[in-house]
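Only a single protein chain was left out; the remaining protein chains are all shown in position.
Residue numbering begins at 1 within each chain, and the chains themselves are lettered A and B in the order written.
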Amino acid sequence: MAEIPMAPALIDAAAFTRIEQTEGIHGISRPSLSYWQDAWIRLKANRRALWSLYLVAGLMVFTLLGPLFWQVDPAQQDVEQISQPPGADRNITLVPEYEPWYGSPDAPGEGLRFVADPSTQHVRIQWDPMPGAAGYRVYRNIFPIGPEQALGLPLQETDLSQTYFEDRLDLQPRDYFYTVVALDPRNKELDQLQTIQGAVTRVLSPSEARARGLIAEHAQAEIGSSYTLALHPLGTDYLGRDMLARLMHGARVSLFIGFFAPFLYVIFGVAYGSTAGFLGGATDQFLMRFADFVVALPFLLFMILLKVVFAIGPGESGILPMLLAMVLLLWPGTARLVRGQILQIREEAYISASRLLGAKTTYLVMRHMIPNTMGVILVTITFAVPSAIFTEAFLSFIGMGVAPPTPSWGSMCNEGIKTMLTTPHELIFPALLISLTVLAFNLLGDGLRDALDARMRNRE
Amino acid sequence: MWKYALKRVIQGVITVWFIATATFFAMHAVPGDPLSGDKALTERIRANLEIKYGLDKPLFTQYVIYLKNISQGDFGISFTQENRQVNDIIREHFPVSATLGILAIVFAAVGGVLWGALTALYRNRWPDTVIMFLVILGISVPSFVVAALGQLSLVKLNNLTGVSILPVGGWGTVWHMILPSMVLGLGTMAYLTRLMRSSMLEIISADYIRTAKAKGVPPTQIFTRHQLRNAILPVITVLGPSIAAITTGGFVVEIIFAIPGLGRYFVQAVQQLDYTVIMGTTVFYGAFLVFMVIVVDIIYGYIDPRVRLE
Partner (left out) sequence: MSNTHITSIDSEDAFAKSAARQLLIYGVGAVFVIGILMMGLQGLASIVGSGTTTADAIDIENQSITIAIRTEPPQLNSTLATDSSSGMILAHVMEGLLRMSMDDQLEPAIATRWEVTDQHATFWLRRDAKWSDGVAITAHDFMFAWKTALLPELGSEYAFLLYAIKNGRAINEGTMPPDSLGVSAPDDFTLVVELERPIAFFDKMVTFQTYLPIREDFYNTTDGKFGADADQMLYSGPFVISNWVHGSSLLLERNPHYWNQQTISLKRIHIGYITSDAGATLNFFKDGKIAYTTLLAENLNDALEQRWHIQREQDGTVFFLEFNHRDERITRNRNLRRAMQLVMDMEELVYKVTKLPGYIPGESLFPGWLQGVNDKFRKEYPVTKLRLNRESALQHLELAKQELGLDKIPEIVLLTGDNPVSNIQSEWTQAVLKRELNIDIKIDKQIFKQRLAKMTSGDFDLVMAGWGPDYDDPLTFGDLFASWNLNNRGRYNNPEMDRLIEIAQLSVDPTTRMEAFAGIQQLAFDDVVLLPMYERGVTYVVHPQLKDVKRRVVGAEVDFTRAYIVPAR
């Protein structure tokens, strides 16, 4: 080795000491990791991704094992507990069976009065004839009648001879304000009205109690005794069905579609797009034109068609045609994206290098290109999942979703929107679950992207 | 360059023809027809109507006649709106949907690029967390929920302030456009934010960025010319199909905000099996989409010097 000329003034020889020759310093510092091993380590280290993995696992358990623990039939309706929020009062008192009522002219008292205690079975009111009236109209309000004279909901008109009324419309255990207004012969309201206020209690008749299993079949029913209605931890929906059970069963539909459809069409899209991008030329053009063609097809029309083609009988849930329609029609987006990335990567130096070394096409695609597009692919999948869930909800919105009574989170959201101001729990729970699923897949996708992204591999 | 464009256009026409054919036969394969109504028709009257609309001819003949007509630009008359030409329907209502769609895309693209870049820059710090949280919210709420909530909030706001800040529905002025297009673009904006972020993160750690920094290139130039420009590429590729999704997904927004757009007509036409409107809008949308894809591809070729247009 020749002497390296040095500018003596710049370098102080005393600053350097010669080191000993030692053996074995060129050992392996750590085992060589394959791409996937490296990815797994990095994934485990990412706390957020780990939490999302647990969340996804948790949702799976909820769906698959939940019904084993909470064995309530999601289709069982209870009209006495319609749209009950969680934690609502469930006490009922037993009253005699319902009999039609046609007024009690001898009921004591004067003016507008209740005949018997108001209950959820019936509210019966009676009044004295008002002078000048040719008929009457009964109103019901849940607020006291203020100066605006907003009397509330008009329930019924009666003619002159009928000075009584029985209300059975959607009676809830709360205070109600009943008003009776006199009408002239042309059904216009006169200036005469009376109002009373009453509190409704929740009751059941013996036959209804027996139907719910609160009293044994042949046991004696004691009028006046108290019972408790079935517990619904997350409340009930618009037909009195248990929300928790419906969410569990709905998860199956939503997660099945939300997971499998994107999974399948993204895989197909990746294969398609990378082939097109890599091969280039006329093949690429042809493949991409076909993708354009698929994008422009009207989704709705083909959904209907596929349902017919699969001869979906009535009552079958129709999940499979929906899945098939989404897979057949939604892959072009991914394909285009992947193709774009491949076009970029194709020109990179290491690709030419690999090819010069004799790498085959499949090797190049599988080993070099796809891992480098992982970032984009993963983002696509994590967005495809909620998009698939929403597509299912949208189809329910226009009436082409799963057949009743099969629940799905999307259709539950749909129904919940209508009552979101009065009974928000019907919307909140399914929406929350959708959000959690979306969140989980997103964080997982983030973590996976960080873990799988080959370009970030060097950063320890 | 022009040869390329011409080739693409020819391919586009062929694609549109395929679309028309597939839709035509799919449409006729679905049970039901535009003539059935709530009141039953006698056999005679039904036969008369079928002759009037040419539905009595064999399917293939109808197909050929239809192709001949559209090659001359005549999409026929709507079955449900019996005296309106489909051409008129498209001509009058497409600009509305297009406006809504364009604004939504612009909101989504601008928002997506800006927020995405911001979160990439401040990765794992508080702007990142806040924005990503909003993004998750934006993508986990379905469009009809957002539309309903948006309209309701506006009504409450108007009532509270006693002034009509923005119209809650209808169409006609600039103010009518704001809320519906924001609602429509929200989901896509969230998606583009994510995409942009992911793309930016990859680029930030790329070697050529390090080189540029080391060379002393001013940060603004690095940012705009290198990072933003390269990171935008995936976003642009996705814009093409997003446009289609937005113009048809606008259906929900059009109904809730009472907007006279083409999306609403199209879905109703599918439900009513109004053959001419279905064919007309599908062919039209198909052509429009194919055209947009061509435009996007050409733009892509300009921006990314590495991609050579063949």
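Odds and ends about this structure:
Assume contacts are C-beta pairs under 8 Å (C-beta built on N, C-alpha and C of every residue); 3 or more make two chains touch, one makes a residue touch a chain.
These numbers were taken from a predicted model, which means no experiment stands behind them.
Annotation: of B:103, B:239 or B:294, B:103 touches the absent chain (contact as defined above). Shown as candidates are B:9, B:64, B:130 or B:152; the residue that touches the absent chain is B:152. Listed here are the chain B residues that touch the chain not shown: 30-42, 44-46, 48-49, 52, 80-84, 89, 92-93, 95-96, 98-99, 102-103, 106-107, 110, 114, 117-118, 121-122, 148, 151-152, 154-155, 158-159, 164, 167-174, 176-178, 213, 219-220, 222-224, 227, 255-258, 260-261, 264-265, 271-273.
Listed for chain A, the residues touching the missing chain in the whole complex are 75-77, 79-80, 82, 141-143, 146, 148, 150-155, 168-171, 186, 211, 238-239, 304, 313-315, 398-400, 403-405, 415, 417-419, 421-422.
In this section, only the chains that are shown with their structure count from here on.
Separation between the centroids of chain A and chain B, computed from CA atoms only, is 25 Å. By the touch criterion given at the top, residues 280-281, 284-285, 289, 292-293, 295-302, 304-305, 308-309, 332-333, 336-337, 340-341, 343-344, 347, 375-376, 378-379, 382-383, 386, 390, 393-394, 397-398, 410, 413-414, 417, 420, 427, 431, 434-435, 438-439, 442, 449, 453, 455-456, 459 of chain A touch chain B in their complex. Within the complex formed with chain A, the residues of chain B that make contact are 7, 11-12, 14-16, 18-19, 22-23, 26-27, 29-31, 136-137, 139-145, 148, 191, 194-195, 198-199, 201-202, 205-206, 233-234, 237-238, 240-241, 244, 248, 252, 266-267, 270-271, 278, 282, 285-286, 289-290, 293, 300, 304, 306-307, 310.
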